[in-house]
Every structure is written in structure tokens, then in C-alpha cells.
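Here's a structure for you.
Note that one protein chain of the assembly has been removed; the remaining protein chains are unaltered in position.
Here is chain A:
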Amino acid sequence: MSHPILAAYDLKKSYGRGQNRFDALKGVTLEIFAGESVAIVGKSGSGKSTLMHLLALLDKPSTGTVQLGGSDTATLRGKRLNETRNKTFGFVFQQFFLTPGASVLENVVLPLKIAGVGSRGRKQRGHAALERLELDDKARSKANALSGGQKQRAVIARALVNDPRIIFADEPTGNLDSATGAIVEDILFGLNRDQGITLIIVTHDEDLAERCDRRIYIRDGLVVSEEARVAA
């Protein structure tokens, strides 16, 4: 196999110092390959979100390295770090983080705006992303006029509008009822299957984890086991 698209080697992360020091990650090593769907599973407080933040370059590990496409990311700083995040990653969070007063389209094109895409390009690509999620008829609606499922679809449209190679999803269905949750899952796995977007899902939902190619179990800041999907 080629280089992993994203890899972590002996990642440690501790918060606080002295007496209050807390080791959230105690040496995590993992490799994720392009086109994979990976679930990071663990109990609450096990360090899943912390790990995701490190992998998504939102935070720096205390020690250890994160490699993106085979190169160390420790040297990425400032503008280049921002650009890398903007171009490579798409984010789906447990909460929607949509700007309520702005239109759906405006919300969706935010990553493009940050990337410096002109207004015409933004519009075009925004509509394209919304079409893929069958939400184009809602483009002009205010974001807070959407239902929960529609909101999460808008969030996914926002995550993929800039053609990311990796989508991070932290509890993507945690806020949804099981029916809409299933639809959102279908969309995410569809993107993974059809467009080869690498999917990294943080969840404690076993059913969602089951649908991923691979599951990485975390407990108390350590990888306890990894298992690939049992061929059906």
C-alpha cells in the first residue's frame, strides 16, 4: 500500500500542568489511507475529540507527529496551516454551527469565501454542493428555517463544497432522530464510496461505527483495538 493520507505516530496530549496535568492522549499511533472510512469509537471522555482535533490540525500534540500525505505537519504554521486545513478538510460537527440569519447558500459557501474564491465561483459551487444533497431549493432560505435533517445536510454540503480529501465528522448523527440520522449516514458513506473522500467519524454509536471500513477503539487516551469490517 502507498503512504497513508493521514497518520499519527505516538501522539500524546496533556492538558494543564503540575498537579492539574491531565493526559488526554497517551501515545496514539494510527494510519488512515485515502478513500477509507474510519470510525474512532470510545466512551465519553476517552479522548476521541482530542484525537480528531489533532488529526485535523486544529491543535498541536504535546509530543508525537501527525503526517499529512506523508509529510510532517509540525512545521505548518500560520497561513500555510490555514490553507492546508481549508483545502484538505471538511468538518461536520455534532452541532450544526450554521449562521442562523444567513441564507443556506451563504452558510455553505463559507469555506470558499475563506479560500478567496470569487463570488461567482462561490455561487456556482455552492449550488452544485446543495444539489448533491438535494437541498438546492432551500438555497435562499434562512438557515434557521431548516429542519434538523436539512440543517445537517447543509452542514455536509458546506463540508464538501471545497472538494476536501478528508471529511471529519464528530458525532454527525448525535443530534438527529434515527431516521434522519440514517439518511445523513447514507449521504456520508455515499460521498466516501462515489467520490473517494476519506471519512473519519468520531462516534460512540456502534451502529454507525459498524458501517465504516475500520474502527479504532480508544480508551483512556490509548488505542485499545482496531478492527476492519467483517466482510459481509
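Definition applied: a residue touches a chain if its C-beta (ideal position, glycine included) is under 8 Å from a C-beta of that chain, and two chains touch if they have at least 3 such contacts; residues count from 1.
The rule is short, and it goes like this: contacts and distances are computed from a predicted model.
For the chain that is left out, the UniProt protein name among "ABC transporter permease", "Hemerythrin domain-containing protein", "NADH-quinone oxidoreductase subunit NuoE" or "Tryptophan synthase alpha chain" is "ABC transporter permease".
When you scan A:5, A:41 or A:56 for touch with the missing chain, the hit is A:56. Interface with the hidden chain, as seen from chain A, comprises residues 53, 56, 58-59, 78-79, 82-87, 91, 93-95, 97, 99, 101, 110-111, 113-116, 118-119.
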